[in-house]
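Inspection log for the structure reproduced underneath, given as structure tokens.
With one protein chain held back, the other chains of the complex are shown just where they sit.
What follows is subunit A.
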Amino acid sequence: MAVRRARAVLSTLAVAVLTLLVITPLLWMVTVSFMPRGESGQFPPPLWPSRWSWENYHELLARRLIDGAWFDYRIVPAIWNSLGVAAVSTLLGLLMTVPAGYAFAKLRFRGRERLLQMLLAALVVPGQVAMLPLFLIFKELGLVNSYAGVILPSLAGIFAVLFVRQATMSIPDEMLDAARLDGASEARIFVSIVLPLLAPVTVTLALFMFLGSWNDFLWPLIVLADQHLFTLPVAVASIAREHSADGELMMAASVVTTLPVLLLFLALQRFYIGGLLGGSVKG
């Protein structure tokens, strides 16, 4: 009994130490962001602020007058840009992929199987290969430097369609046929029977899409040239390339970028990790 107890304590301790090591960079990011200017630039590196200060956040987020001109790092607009882009692309993404996933699982139409095979084949295509021609097309269409330009490519959600299809397969056909016999229209069946059953899957998918869009970097970097339209990662990367020495300021920028999604993930982690396991099992 004592041996088993000791083993439990030891193995739990080992996991706890590993976890602490893994989240140290995130904790350190937060403590450094509250240090007074320049405090992190010494050896040994301090782990805790000598006094907690908001000055880095103030400098990062507030507009101020320098030599008669307004200046700011455009982080606040970038937060709104990121939020807007992520919200719209999630909403449109769900609207387009959830019905499609259901149709591929439960509705009969000509060419369904062949289309499905083509979707599976298209999973191979890496998005990065399409980016340069897409940039040129968008340039012709006047979509470069617009939110639409950022959002549109994210709507090609092959993975999302297959994910919803997989989840929809478990809905019994009898349930849908019973509703059809009762005279319900196909749209009605989808809205009042299928959607409620797919609610947890939809939450998972929405979380995947929102986090994916919030963290997306390469495409927004390519398509956005105007600083006022930058999303958070693009704005942070551009500050990071200029202010690499400003440790505390950069940590504050990283906190602003990571904290919202970390909190969202912690709140909905059950859906996230559950979805991951559901998606990884081959059907």
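We take it that contacts are C-beta pairs under 8 Å (C-beta built on N, C-alpha and C of every residue); 3 or more make two chains touch, one makes a residue touch a chain; residues count from 1.
Simple rule for what comes next: contacts and distances are computed from a predicted model.
Of "ABC transporter ATP-binding protein", "Aspartate carbamoyltransferase", "Polyketide beta-ketoacyl synthase" or "Multiple sugar transport system permease protein", only "Multiple sugar transport system permease protein" is the UniProt protein name of the chain excluded from the display.
Residues touching the missing chain, restricted to subunit A, are 4, 7-8, 11-12, 14-16, 18-19, 22-26, 28-29, 32, 40-45, 95-97, 99-100, 102-104, 107-110, 112, 115, 119, 122, 124-137, 139, 152-153, 155-158, 161, 180, 185-187, 190, 211, 214-215, 217-218, 222, 232-234, 236-237, 240-241, 244, 247, 250-251, 253-254, 257-258, 261-262, 265-266, 269, 272-273, 276-277, 280-282 (touch as defined at the top).
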